[in-house]
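Heads up, one of the protein chains got dropped from this complex, but the rest are sitting where they should.
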Amino acid sequence: MTTAAVVKPSKPWQASPRQRLNSALVYIAAIMTSYLIVAITPMKGKLAYAFVFFAAFIVFDFALNLFSRGFPVAKDAIARAVVAAGICVAVFPILSIIATVIIRGYHGLHIGLFTHDMALNSVTDPVKQGGLLHALTGTAILVLVALIISVPLGILTAIYMTEIRGRFMKPIKFLVQAMSGVPSIVAGLFILSAVVYPITKGYSGFVGSLALSILMIPTVARTSEEVLLLIPNDLREAGVALGGTHWRTVAMVVVPAAKSGLVTAMILGVARIAGETAPILLLTGGGDKVNGDPFHGPMGSLPFYIWKSYSVGTPESITRAWAAILVLLVIVLVLFVSARLLSERRSSK
Amino acid sequence: MSDEMTTGRGPGLVSSLGDVARRRFESKRVTTAVQGVGLEARGIHAWFGDRMVLEDMSLDFWSGTVTALIGPSGCGKSTFIRTLNRMHEFIPGAAMAGQVLLNGEDIYSSGTDVTKIRLKIGMVFQKPNPFPSMTISENVLAGLKLAQLKVDNKDDLLEECLERAGLWNEVKDRLSSYGGSLSGGQQQRLCIARSLAVRPEVLLMDEPCSALDPGSTLRIEETISHLAASMTIIIVTHNMQQAARVSDYTAFLLSDGGPGKMVEFGPTGEIFSRPKDIRTENYVTGRFG
Partner (left out) sequence: MSQALLSAAEGAVPAKREITTKPRFSDRVFRAVVSGGALSSLIILGLIFFFLAFQGYSVLRSQGIHFITSSNWQVVQDTAGNVDPKHTQFGIAAMLIGTFLCSLIAIIVAVPVSVLAALFLNFYAPPVLKKIMVAVVDLMAAFPSILFGLWGFFVLMPSAEYWAKLLHHFLGFIPIFKVDPPIFTRSPFVAGLVLAVMIIPIITSVSREVFSQTPLDRIQAAYALGATRWSMIRAVVLPYGRSGVVGGAMLGLGRALGETVAVYTVLNIVYQVNWHVLLGAGGNVASMILLKFGEAGPQEIKALMAAGLVLFLLTLLVNLGADLVVRRSGGKGR
């Protein structure tokens, strides 16, 4: 171990300080070029900066690599720049969306959002009046009912795919995928035609939840399937070898082992439907008052409130819409992050 | 692996392997004069994360010879061979120290173009891995396309490489069928032909026969013997008979739970018949490993 004390690990394949300096110079030169060209030509706007910067960067980087390391490396450098531009284009909208929602929605936030509903106010009233209570409770009820319906079905489907592996595995896999592709408005129309017109003959939260369940089942089923597939086979064999019946093995060994993963699947399913708008517009009626009964009367919800406020189109109502979107975004974010944390904890175990 | 070990046990093995190797070495010495050092490893250490897996390897690989690296699993021989053409750095968290000199120049020095290094130091992997989306001839010439090299007569190069890899007669009528249609042994020779097409000076082989049946193994070994005259070959193997059959020099690596170290290096005949270190003797006689 004496040599180990002397010899230090190094990573000679990483860029040397000189190479780092060179690439920094390329960046600086490209930025300067973009300012220069935008200043002296009629091009304008942020996009022009970005575009010229990108073009200049490619040219400079190509030239640098061509002279120092030859054509293949220079070509590789272009590819690297193009690929990096791809991820920038893919990620930019999300940053823009989050920034927009925070900046525009921030003005509409006040503590009353969580204590008042809109029964006594209209969306064109000053922003500080009224609140989202009806929408929040409505969304919670819609989601809860949808959860009760779709989680058993989704998880049963996943168990069929991983534990029973029956004859219909392939068709069912396809059907689940096809179901995840069902447009949300079609789900709404279906509930309308199958439940609302012939049976209930009126709006209610419950029928909205039915439509949401159609959208949620495939998400729950697919995520649960992935989770159950990760359960090592020896666990199952151990259960069966101990004399457990198939049913007991699944219920006592497999499902508990996948518990946190199944919770993740539920959370992702909720995130999928929490902001779903189209079927809600067709089915729930969207009241302005807190309604705790999913089976009777119109039920408000966040997406409905956002839609309504946006459609009215006055400055107050649009601010309300953004504030509600901010709340919705936070809900989705919290759900998403908790799903991540759960699955991360699971994989690190 | 257990097969090799059980057949390797038994009295008289040391001398018989030593005989195989010595005969080969001596016949070789007559035919090829030693041409100089092809590749030199100078004080190579390797790490994965904080764990040192290879300590202070210094070895000269002579042109026109075959050097075998033997040792039990986990002794760092694969890691070592991967440092020789800079494949080591693909593993996340990898680090190294020391130098690898090709014709006197350090392949790790900054400013070296790593793709050019890999053109000069080719590699054949454990599992045959022809590109399945390419035909046999495209596979052989893949290196030219990948490294963007130009060559005047592709057909001649194709034939030459397949010939040298000992595959030409078997595939000359179906050059445009896909690489995956060949048998395992043929695929591995196709991979050798593919490495030859970019005219490397050194060929690294990481257990090239471990996924093959004995017949195919024999063909590959013949191919290695033919190639050895014109290039430097370094082969990692689990199979001691194979080391004795094909190599001129042998290095024995061992890890005592810590980093792998070189125990002994010498002409293959001596390693197998008169090992200086007791651990080498124990290994080549199959007492452990």
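In this document, chain identifiers A and B correspond to the written order of the chains, with residue numbering beginning at 1 in each.
What we mean here is this: a residue touches a chain if its C-beta (ideal position, glycine included) is under 8 Å from a C-beta of that chain, and two chains touch if they have at least 3 such contacts.
Because the structure is predicted, anything quoted here is derived from the model rather than measured.
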item	value
Contact with the hidden chain (one of A:214, A:253, A:266 or A:342)	A:214
Residue of B:137, B:195 or B:232 touching the missing chain in the full complex	B:195
Touch with the omitted chain, as defined above, among B:122, B:166 or B:185	B:122
Absent chain, residues of chain A that touch it	45, 47, 72-73, 75-76, 79-80, 82-87, 89-91, 93-94, 96-97, 100-101, 104, 152-153, 155-157, 159-161, 163-164, 166, 168, 171-172, 174-179, 181-187, 189-190, 192-194, 197, 214, 217-218, 221, 245-248, 250, 268, 271-272, 274-278, 281-282, 303, 306-307, 310, 321-322, 325, 328-329, 332-333, 335-336, 340
Missing-partner contacts on chain B, residue numbers	85, 87, 90, 92, 115-116, 118-119, 122-123, 125-127, 129, 131-134, 142-143, 145-148, 178, 191, 194-195, 198
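As a working rule, only the chains that are shown with their structure count from here on.
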item	value
Geometric centre distance via CA averages, chain B-chain A, whole Å	49
Interfacial residue positions of chain A with respect to chain B in the complex	1, 3-4, 7-13, 16, 18-19, 68-73, 75
Chain A contact footprint on chain B (complex, rising order)	43, 45, 47, 52, 55-56, 86, 89, 94-98, 108-111, 113-115, 147-148, 258-259
